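Omission of a single protein chain aside, the complex is shown with its protein chains in their original locations.
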Amino acid sequence: MQMKSLLAVAFVAMAASAANAQQMVFTSWGGTTQDAQTEFWAAPFTEKSGTAVLQDGPTDYGKIKAMVEAGAVAWDVVDTEFDWALQAGKAGLLEPLDFGVIDKAKLDPRFVSDYAVGSFYYSFVIGFNPANFSGEAQPQTMADLFDTAKFPGKRTFYKWSAPGVIEAALLADGVPANQLYPLDLDRAFKKLDTIKSSIIWWEGGAQSQQLLASGEAPIGLFWNGRLAALQADGMPVGIELAGQHHRRRRPGRSQGRQEQGGRHGLHRRGDQRQGTGGFRDQDRLCPDQPRLALADGGRSARHPARRADRQPDQRRHGLLGRASR
Amino acid sequence: MLMNFDKLGAWRWILSGICALMALFLLLPILFIVALSFGNSRWLIFPPPGWTLKWYGELFADPRWLQAAFTSAKIAAIVMVLSVAIGLLASLALVRGRFRGRAVLRGFFLTPMVLPVVIIAVALYAAFLRLGLNGTLVGFVIAHLIVALPFAIITISGALETFDPSIEDAAILCGASPWEARFRVTLPAISHGLFSAAIFSFLISWDEVVLAIFMASPTLQTLPVKVWTTLRQDLTPVIAAASTLLVLLTVVLMIAAALIRKGKSR
Partner (left out) sequence: MLSFLTPARRGSGLGMAMPALLLLLAFFVIPVAGLLSRSVTEPVAGLQNYETLLGSATYLRIFFNTFLVSGLVTLITALIAFPVAWALAIMPSRVAAVVFAIILLSMWTNLLARTYAWMVLLQQTGLVNRILMATGIIDQPVQLTNNLVGVTIGMVYIMLPFMILPLYGVIKKIDPAILQAAALCGATKGQALRRVLLPLATPGIASGALMVFVMSLGYFVTPSLLGGTANMMVAELIVQQVQSLLNWGMGGAAAFILLVVTLALYALQLRLFEGRAR
């Protein structure tokens, strides 16, 4: 009896993967981000094209590599970080996008590569727990993040460096924002060494929120969406957007059309601009400036703290084609 | 004197004190998690500003939690049956068999127990990619079977070693066939061993995280995987609510086991 049911299930699973033509798998980072992506990207796409979108996650670069190597690729479109997508494209892990289908004109040219295109923007912002800095001056600049005398306590940074903590260290060390690149890594690490014992690295959005809310690390560099979520939940959180690059660029245009490189030559078309707009509405606090929170000399403007019911993470994100077989 | 509690004198209080402290240490997180699940602070502030049932509401409103629990139970049940069956055969071979290298084989059978699960998980993941078994029920069952089997073998062969096979011979003398003797005499005699092996196997699979993280897919994930991803991504007190229910389940199972034992001893 047991054996029989096992075999039956295995057969169904294989049959399902053979029937891939009518569905595709979208993989993202989970949480509220993926909920919003499901609602505003996948659902409208399914409605238009009739192709079901299965959600998987979280994105796992090791899994992608393993799947490609084994020739058993289960993911069609994956939400990744852009820097990873650039490397992975070169490494042959991704399939080239068909720009005969994707309209490049609608994309931010800085985030278009052969293998991935940008889909939304997010910022790293300084967040702090006001309970820990009541009365005193509140942290405002990157330099304050590195000033443990003025703002004592642990500070927290995203554990992956690109981009964020390196830039933050350099800005704190006095490098002007317009001369950041190429990054002076030695100088950045030297600056980081000055607060080495005070750093707690966060690995996921939830952890960063927890560190801040509990006062474990009363100050740090966070995804703006996660801080907004904290505020929306009634946590007193100070968000300092002081001196970021303010470029009036409308995010959320970058989601293009996606061809799935299937054997059947099936082209999946779907202009998702509308859907992306909805995603953006969900994501009210998405600042207008792209990418990283960068200080640009003294130009400080406190961002209006708009609330959102649901706050997706914002991370740079690439859409990638079906991974190579 | 040292082995007589009443004659320990002052030491008695020291020992009792250490015991009590340790019990408190063991109980603290469990009681805490129950309290946390009723607190209304999203950010795990304790003591919470107020009390609520909303995390339980969210837990039951999200079908993925129930699905994951169902998947876990299904996988654990299959693992339990296979582990006891294969473990019984292997134990018979180890305890009754007459072949060279039995000690080596025994050591080999137990290696998955000592080997770090991480290594098994990464290795199996790579292998299953080639076989297309990741994210399937079969893949889950095989992975959990590998780590459950050693415990089944230890428990069952332990029971077999204390069972005198001459009783089986007696049954054969009385006209039973060797397999009949095994089934009708030996199996009932070692039933407690089989029972423990079954419980061990079930719980190992039910509670297993590391292998499951690697085996899981969007359509198939176990409860620990769901807890793990939620911990990493959302850290919501729904985890505390789910954990509380798991604690409750453990308590119920323990009481049931105690009652069964009591019933038997009468």
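Note that the chains are named A and B in the order they appear, and that numbering of residues resets to 1 at the start of each chain.
Keep in mind that, in the parts below, a contact is a pair of C-beta atoms (placed from the backbone, for glycine too) under 8 Å apart; a residue touches a chain by one contact, two chains touch by 3 or more.
Since this is a predicted model, take the numbers as computed values, not measurements.
**Student:** State which residues belonging to subunit A touch the missing partner chain.
**Tutor:** 60-63, 65, 154, 159, 199-203, 210, 214-216
**Student:** Would you write out the residues of subunit B that touch the absent chain, in ascending order?
**Tutor:** Where subunit B meets the chain not shown: residues 1-5, 8-9, 11, 14-16, 18-19, 22-23, 25-30, 32-33, 36, 44-46, 86-87, 89-90, 92-94, 96-100, 103, 105, 107-109, 111-112, 114-120, 122-124, 126-127, 142-143, 145-146, 149, 153, 164-166, 168-169, 172-173, 178, 203, 207, 209-210, 224, 227-228, 231, 239-240, 242-243, 246-247, 250-251, 253-254.
The rule we apply is simple: only the chains that are shown with their structure count from here on.
**Student:** Once you find the CA centre of subunit A and the CA centre of subunit B, what distance in Å lies between them?
**Tutor:** Computed value for the inter-centroid distance: 37 Å.
**Student:** Please name which positions on subunit B make contact with subunit A in the complex.
**Tutor:** Against subunit A, the touching part of subunit B is residues 42-45, 78, 81-82, 125-126, 129-130, 132, 134-138, 141, 217-219, 229, 231-236.
**Student:** State the interface residues of subunit A toward subunit B in the complex, per the touch definition above.
**Tutor:** Listed in rising order, the residues are 2, 6, 9-10, 13-14, 17, 25, 29-31, 54-58, 66-67, 69-70, 72, 74, 203-207, 209-210, 213-214, 230, 233, 235.
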